[in-house]
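Below is one structure, written out as structure tokens; comments come after it.
With one protein chain withheld, the remaining protein chains of the complex are depicted in position.
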Amino acid sequence: MTPHEIIPKKTYFVIWIVLLILTVTTALVAYVDLGVFNIYVALTIAILKSLLVILFFMHVKQSSNLMKVVVAAGFFWFGIMLTLTLTDYLSRYWLPVD
Amino acid sequence: MSATPLVNPNEQASIEKPNYLNAEHSIKSWLMTTDHKRIAILYLISITLFFFLGGLFAVLIRIELLTPVGDLVSSDMYNRLFTMHGIIMVFLFLVPSIPAVLGNFVIPMMIGARDLAFPKINLLSWYLYMAGGIFTLYAVVAGGVDTGWTFYTPYSSTYSNSYVLSAATGVFIAGFSSILTGLNFIVSIHKMRAPGLTWGKLPLFIWSLYGTSLIQVLGTPVLAITLTLLGIERFAHVGIFDPALGGDPVLFQHMFWFYSHPAVYIMILPGMGVVSEVVACFARKNVFGYGFVAGSSIAIAVLGFLVWGHHLFVSGQSIYAGMVFSVLSYFVAVPSAIKVFNWTATLHRGSISYDTPMLYAFGFIGLFTIGGLTGLFLASLGFDVHVTDTYFVIAHFHYVMVGGMVMAYLGGIHFWWPKISGRMYPEGWAKLAALTVFLGFNLTFFPQFILGYLGMPRRYHAYPPEFQVLNVMSTAGASILAVGYLMPLIYLIWSIKYGRRAPANPWGARGLEWETSSPPPTYNFEETPIVTEDTFKYSREEVEVV
Amino acid sequence: MSEATALKHQFDDLEQQKESSTMGMWIFLATEIMFFGGMFTAYTMYRYLYPEAFGEASRHMNVLVGTINTAVLICSSLTMALGVRAAQLGEKRMVTRLLLATMFLGLVFLALKGYEYHEHWVDQMAPGFNYAMVGQHPREIELLFCFYFIMTGMHALHMVIGECLLTHLVIQNHRGDFSAGYYSPVDVVGLYWHFVDLVWIFLFPLLYLIGQHVEK
Partner (left out) sequence: MSGEVDALYIFLLVVSGIMTVAIFLAVTVFAVKYRRRSPDEIPKPFAGSLLLETTWSVVPFLVMLVMCAWGAKVYFDNSVPPKGALEIYVVGHQWMWKLQHPEGQREINELHVPTGRPIKLTMATEDVIHSFFIPAFRIKKDVVPGRYSDIWFQATKPGNYHLFCAEYCGNSHSAMIGWIHVMEPADYERWLSGPGGMGSMASVGERLFQQMGCSTCHRFDVQGRCPNLTGLYGRSVELKDGRTVIANDSYIRESILNPKAKIVYGFDNIMPTFQGQISEEGVLQLIAYIKSLSKSDRGTNVQ
């Protein structure tokens, strides 16, 4: 990164505040009964937070495309593991029994 | 890039140039080296030791199976033999074989770099490999492991009374060595290429190792965590895969194979890379369909992650998941098919010589085809039910791993031996050895297909007498195979001292590694080479597009 | 260390060296994603099988401490990010200060985590060592607690490694190894630290929050 790409302090602080707000939000929302949606809300907030950290704190936003691909690959492969393992668990009891 | 003319060996003998081998001589200069070529030699030596140890176990297995009753060793001992054979051969021999030895040696030269991107990490991965090896050896010496190389729970976590923890730790550590090697290769291939060496000009060996590294980096951590969970369950007596707490033993299998299926491509892709180089060199032609062969390496690496469930067809996995994994297994076979066809097409109208590396490449193409096609048998759900956990599977994977990868490894060792050692090996002996290995191999493992189809289960210490004839054939083959493997060991060591001195480019091959002297100087090149032509350009004529 | 000696022999220039080390770190982090990913996958399967038990188990967690700890880690990420920025600008003293602040916040996190572990121990919620069956789904809760300890334990282990790396950086910085032209170790350790934060961002809702909406 060349010097003119240095992120202003302000950006870091804004991200920090947003992260803190999201943390408090997720903790509070957890006590509201949304049925099955609690988990989705919690995970959405977690994904949002992690995106902020990755893009800004970890400078991925200004990084080369190659670096973006590396980052994406890590999560993509985790997705493979998760979904294909789930295919088994989701469909295990589909078979008509007797 | 013109072929260096053969230099009269006697003329060159007196003027040994400074090179990586004679640069320094102390033990420390070897153990603390960061030179990728010296690290490759360290790997070569340690891997050879483990191969023969694993081979020794195989010999004992085969002798035991000469007779239907268990007479040579007890069943307990037998279980330890095949487990340690599997663990050592897979994790300490075949996974690091071509990448860590040949890859380490030639990648930096092929891309025109002075070294890998992280030389210290490269050395660290050798030490990790050795540490992993020592833990495994400790398990062997202390009394062995008897879980099978697959470590299935709950046997491994609760019931086995052998040295599971120590072996698992060994595999865990060796895994990190593998991760670091892969990481080093990926970064080097991206960032250290010589000017002008674009992706489209990279040797196919580099492409195949790039694919391999992807798997090492993205797959091995899952093995690490799986073994960690197993270790914790065993050590702390908590339940993770324990059905008594509602845990699921099949989950362990998912996680294990998430690594171990891609790992079988760690154990074939590098071999495919070697074969691509060798076929091009000894047919004096560019590889047919360069882009397809290169792309198929990456395709195999990626698709290889989607098929692990084909090891679980009878394990209690959902049958619908089985269906998905079966289809995906056929997807991944297509890029392998592309490679086989392209190698064959490269031979067409070539100028083919029968030097030893080429003999191994022929062997590879034939045996990998048989091994791969029997993989298709196994991926077919209805048929797998019958032959899974029988000798059919044993035969399948020895065809791909021994018939494929070990052949390619030997071919590669012979191909680059002049570069590595600066000496030529004795061609006559080498040809004889290649032939012996090929014949011995087929005699050992072909009967096992039949055994499997007839229903002989694997991991059996004693078996019904009607299977004996085929087992005797297999054991006979293994003895021939043993001779075939001992021969290169002897003549290659012999050649270090007595072999004819090798010129820079004995085969008239292409690729930057042949531009520098044999053996190469410490930093590989006097000055960074600049690449203008395609790697596989054997002819001055323009490439004709069909 | 001058910029010339910072250049290792295998590289042509500092730019190539920096790009290589950043890329190396990201690849390493990809392996870490898969390492933790294995645990998250196993967790997901069991949570799919036993949603109620996992919810019930989460009600044995101390959400307040968990939330505070999340905030502490986010703060430490901020100080780390600012530390990298200071390194980019070559502000040596500032770098030291920010790195020390990061380390301090990391220690606070570990201390609070230790406190939580202690609570679980007292409540006899440590499978394998000190565990008493409780609740509607005693077996599956024990299963979740195994995961709780392994996942947070692995995370804590990574924190400890991070602390060691930071200590090393502080020493190097004090020696004057870094400059506006060469600071990639700070950058790379920063990536690692943020990653550890990232893992916690997911652990927190999955372990602490999933069952809170159900009445105790």
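Residue numbering begins at 1 within each chain, and the chains themselves are lettered A, B and C in the order written.
We take it that a contact is a pair of C-beta atoms (placed from the backbone, for glycine too) under 8 Å apart; a residue touches a chain by one contact, two chains touch by 3 or more.
On a predicted model such as this, the values are computed, not experimentally measured, just so you know.
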Next item on the list: Could you tell which one of B:30, B:52 or B:383 touches the chain left off the display?
Entry: B:383
Check: If the missing chain were put back, which residues of chain C would it touch?
Finding: 52, 136-139
Checklist line | Touch residues of chain B, complete complex, unshown partner | finding: 70, 75-76, 79, 146-148, 152, 154-155, 158-160, 243-244, 246-250, 283-286, 288-292, 313-316, 319, 322-323, 326-327, 329-330, 333-334, 337-338, 340-342, 344-345, 347-354, 362, 365-366, 369-370, 373-374, 376-377, 379-386, 388-390, 453-455, 457-464, 537-546
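One rule holds in what follows: only the chains that are shown with their structure count from here on.
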Notebook entry, point to check: Does A-B or A-C have more contacting C-beta pairs?
Noted result: A-C
Next item on the list: Using mean C-alpha positions as chain centres, tell me how far chain A is from chain B in Å, no decimals.
Entry: 37
Next item on the list: Would you mind listing the residues of chain A that make contact with two or more other chains?
Entry: 66, 73-74, 77, 81, 85, 89-90
Item checked: Residue list for chain B, restricted to those that touch at least two other chains -> 190, 218, 222, 251, 255, 258
Notebook entry, point to check: Which residues of chain B touch chain C in their complex?
Noted result: 113-119, 121, 179, 183-184, 186-187, 190-192, 217-222, 224-226, 228-229, 232, 236-240, 244-248, 251, 255, 258, 523, 528
Check: What residues on chain C touch chain B, complex-wise?
Finding: 8-12, 16, 19-20, 23-24, 27-28, 30-32, 34-39, 41-42, 45-46, 49-50, 53, 127-129, 139-140, 142-143, 146-147, 150
Next item on the list: Please name which positions on chain A make contact with chain B in the complex.
Entry: 66, 73-74, 77, 80-81, 84-85, 87-95
